[in-house]
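Below are the structure tokens for one structure; questions will follow.
Note that this complex is displayed minus one protein chain, with the remaining chains in position.
Going in written order, the chains are labelled A and B, and every chain counts its residues from 1.
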Amino acid sequence: MSERLRIDPAHLIDASAALLGRLREHPPLVQCITNSVVTNFTANALLAIGAAPAMVDIREESGLFAGIAGGLLVNLGTPAEEQRDAAREAVAAASVAGTPWVLDPVAIGALPVRTALAHELVASRPTAIRGNASEIIALAGAGAGGRGVDAADSTDAAADAATSLALAHGSVVAVSGPVDLITDGRRTARIANGDALLTRVTGGGCALVAVTAAFLGASRDAGAAADGSTDAALLADPFVATVAATVVYTIAAELAASRSAGPGSFAVAFLDALATVAPADVLDRANVTVTDAAASAIASAITEPTTATAGA
Amino acid sequence: MSERLRIDPAHLIDASAALLGRLREHPPLVQCITNSVVTNFTANALLAIGAAPAMVDIREESGLFAGIAGGLLVNLGTPAEEQRDAAREAVAAASVAGTPWVLDPVAIGALPVRTALAHELVASRPTAIRGNASEIIALAGAGAGGRGVDAADSTDAAADAATSLALAHGSVVAVSGPVDLITDGRRTARIANGDALLTRVTGGGCALVAVTAAFLGASRDAGAAADGSTDAALLADPFVATVAATVVYTIAAELAASRSAGPGSFAVAFLDALATVAPADVLDRANVTVTDAAASAIASAITEPTTATAGA
Partner (left out) sequence: MSERLRIDPAHLIDASAALLGRLREHPPLVQCITNSVVTNFTANALLAIGAAPAMVDIREESGLFAGIAGGLLVNLGTPAEEQRDAAREAVAAASVAGTPWVLDPVAIGALPVRTALAHELVASRPTAIRGNASEIIALAGAGAGGRGVDAADSTDAAADAATSLALAHGSVVAVSGPVDLITDGRRTARIANGDALLTRVTGGGCALVAVTAAFLGASRDAGAAADGSTDAALLADPFVATVAATVVYTIAAELAASRSAGPGSFAVAFLDALATVAPADVLDRANVTVTDAAASAIASAITEPTTATAGA
């Protein structure tokens, strides 16, 4: 691993605060192809943080839109037939246009339709992938998957699977849990912010994936405006953007939890907090550590056929 | 009617409190096939009460999932073509696996697609059926149905239809209204808890049906763990579980109404109350009466061809 890949946690936190400011100055247009349970909460979370959501998930429109969107979310929670076709169209167009996109492989493993689609789409090299430990293990081909949106496996149990997946597809992989784990296959960040109430609100996890697409959109804009400095390169790095989304989102959850009497009032306070969480909150509260990705996983990835395209 | 069928209201209330505790200790996985308006509120209500919701409503997945779920909800509010097929798959699999399932025949009567599907599905003998008076009367074949989700008929006007339906299909039948009526064709409970604000929030009725599926799941677990005692048999009785769901849900509504300024704040306070309503609240506040089912309805059911399968 080259020295230039190392990132200090303090730099990650500074960059997270900077990307939040940038997202609000230049709201990215985020296309959401997502499940029917969380569409409303997801759109409200995006509006609250400062992005512009658009649910364009039908055939003959989703591809067109993915070409002009700032970021794309593909969530497989309720993948009805027309939506599956729309997801394929959008991913193909995002790949051509360079639109950053995030895959949320909800409940894959035991359920065949979404599992097959997740494996098909991941071959198009998502900018980021986010799931719970069971889903990431299933997508990496190393387990049988979850029982819905619960995580039966712990976050660290999925560390090797996450690294392998990241290297195989050139993606940033985020594993959701009490401590979020994010890796690009070379570097791994662990984020210990958040609140358990997020798991008592449906869409608490799904909306973070949409917000990740928004930060990837802001990050791409930062890259386009880059002046060649180290800081600009940092803002344009998808690994940094994925960490930033997670840090901002989970800190907003902490702020909201302190004002909540239960899951109903938490959901309301959380949307308020997403709208008001400031770069200063990020600097004050972020709890981030960074390590090299597990050497074993990297070694394993290098010797396995699925890594033919890795290392990009 | 045999003596053993009689249940004292005090025993019903004790069992309701016990099932609430049991549900929270062993969260049932509740599969929801429901309408597009209430998916989010339904999932949040299930999470709040302590269950694990999963919306699996596409072809080639819904049957698989119904085989492993703790309970299944089939709501016919927006029955698009793919969802209708998914409902058929899920009901067939639930029947084979013994998964308890609840039918919510939203707005049947005047609308032909859902009416035909409701009559088709009810033949698979749902564990429970819940609707307003118009819907229950329409499903029993005795009326023209409602004008959407409103109840044009009063709860007691549907008492005979509910009893007939219960005997014809071996189901517990619940009629929603200011006083909820629940019958298994032998015994009828009336529950006078709740608040009118529940009718000002979309999904206020639909989510109760999902919560009923959760209590049926907890009840089945109780049955599997039964020690042969009278109390254990009570917890495993679908009639008791349906009453328990209704009592807990409507008491949570009362607790929330006292903290609300209108339907918006009520919906929020209600989710908070579902998360905090305690067995002690059930013992304090439950307003339940029990009678034998109407003799006339039973007599009528016994002489009608549709009761060929009754008495199970």
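As a convention for this text, contacts are C-beta pairs under 8 Å (C-beta built on N, C-alpha and C of every residue); 3 or more make two chains touch, one makes a residue touch a chain.
Worth saying up front: this structure is predicted, and the values here are computed from it rather than measured.
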Just one of B:L23, B:V268 or B:V282 touches the chain that is missing; which is it?
B:V268
One chain isn't shown here. Among A:T39, A:N75 or A:T99, which residue touches it?
A:T39
Across the whole complex, the chain not displayed is touched by chain A residues 29, 36, 39-40, 43-44, 47-48, 52-61, 64-65, 68, 82, 267-273, 275-276
Could you pull out which residues of chain B are in touch with the chain that's been left out?
35-41, 77-81, 107, 110-114, 147-150, 200-203, 261-265, 267-268
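One rule holds in what follows: only the chains that are shown with their structure count from here on.
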Between chain A and chain B, what distance separates the C-alpha centroids? Give it in angstrom.
37
